[in-house]
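Working notes, beginning with the structure itself.
What follows is part of the complex, with its chains left where they were.
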């Protein structure tokens, strides 16, 4: 699959050699996409718009990045496609690195453009996933469970619409975004609805918030990535880069 | 039609032999789809998001399941396509069974992940259709009428977009989900907007709620399934499996 031209049918399947300009551009897209997505999603002051701003900002940046980088914009998505054999190791590591750097810059932008926000302000800063956003009475196990179910939903949508053939073509970014709207519309009240390790790490790095719970979110995202990959592999087979491919 | 490869033009028309791996995978898709749809739809704590979470969660799981199981995710849809001759009997029975089991597991997930929720908690539990969600002054006949009109709308959309040719291709899951948004945005205040027997039975089985009204919902859904099938058969003809086909 490597080295192919852009395949407009499957927005999550194109990549080029790591040293190519195309790949450098892909990294730039992941960086910018996660940065602006993190910024817009972190600054919503009216709860009525929370799920919508996050879901639609994700959708529009996936649309923007889709034909260049595939529009992962989420380390959990990249990790899942890596272990399922749809994306190579070095590419994935670089993607995840740029996604996290993008989220950090997004959080810095929040600190710069929101009055009264400043770096290292601790729990309660805009866009943080910490005890101020976790629902009353929710145990750590329940927090973990919620993030697993929601992230599993989002990554399953990515596989079924964007990786499988026939998928749903240019519907994919919209459907992925709407899956975040649906999850955040209910789970937002319980966990803040992260569904994305970069969204947890960016604000943590900039605002020093959520230190004591960040690992729960991230482990949940990684478990969901494994689950979604496992089910997709059972349903549709492993990716072309998987060692299981030849079994 | 049986045994055909996936037909991307008509997301509700593909199925395989009951003993095939494809069919087992289809059952798994119906199970997972209804489970997560029930979970997300049952836990919405903010009324502003109720119709959206339900409609969008339905849409995204139909997208995810569409090219595998057809994405019925609703016993009323499966029942309607059965009696209209678009889906075989044994397949339909197994689909409906797995959809209901999925809804039960979804309700169990609700009990596990919502603080203060527990099995057998009775009326008022999250996701229940009982006297606590039925609008003040609504008679049982009106409850029945509302659910018939709304479920008829949803199934008619399924037929016109997903079964008829030419339909609306990959728009179908979105349109079906939006039909639930529209119905729940108005009827939600009167009936809770079930439109799906599995969504009634799952919470009833787990939380022991709505025992005295569940039959009204389910009979309404079945009547709507018959109505939608009748009108579709009049407009576009019976399905290939219908005994009326050869008349």
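Quick notes
All chains are identified by letter, namely A and B, in their written order; residue positions are counted from 1 within each chain.
By our rule, a contact is a pair of C-beta atoms (placed from the backbone, for glycine too) under 8 Å apart; a residue touches a chain by one contact, two chains touch by 3 or more.
This one's a predicted model, so the numbers in the text were calculated from it and none came from an experiment.
The complex is a homo-oligomer: 2 chains are shown here, and the full assembly described by the structure file contains 4 identical copies.
The rule is short, and it goes like this: only the chains that are shown with their structure count from here on.
Mean C-alpha positions place chain A and chain B at a centre distance of 29 Å. Contact residues of chain B toward chain A in the complex are 6, 8, 25, 28-29, 32, 36, 39-41, 43-46, 48-49, 52-53, 56-57, 59-61, 63-68, 109, 112-116, 170-171, 173-174. Contact residues on chain A toward chain B in their complex (touch as defined above): 47-48, 51, 135-139, 142, 145-146, 149, 152-153, 156-157, 159-161, 164, 166-169, 171, 174-175, 178-179, 181-183, 185-187, 189-190, 231, 234-235.
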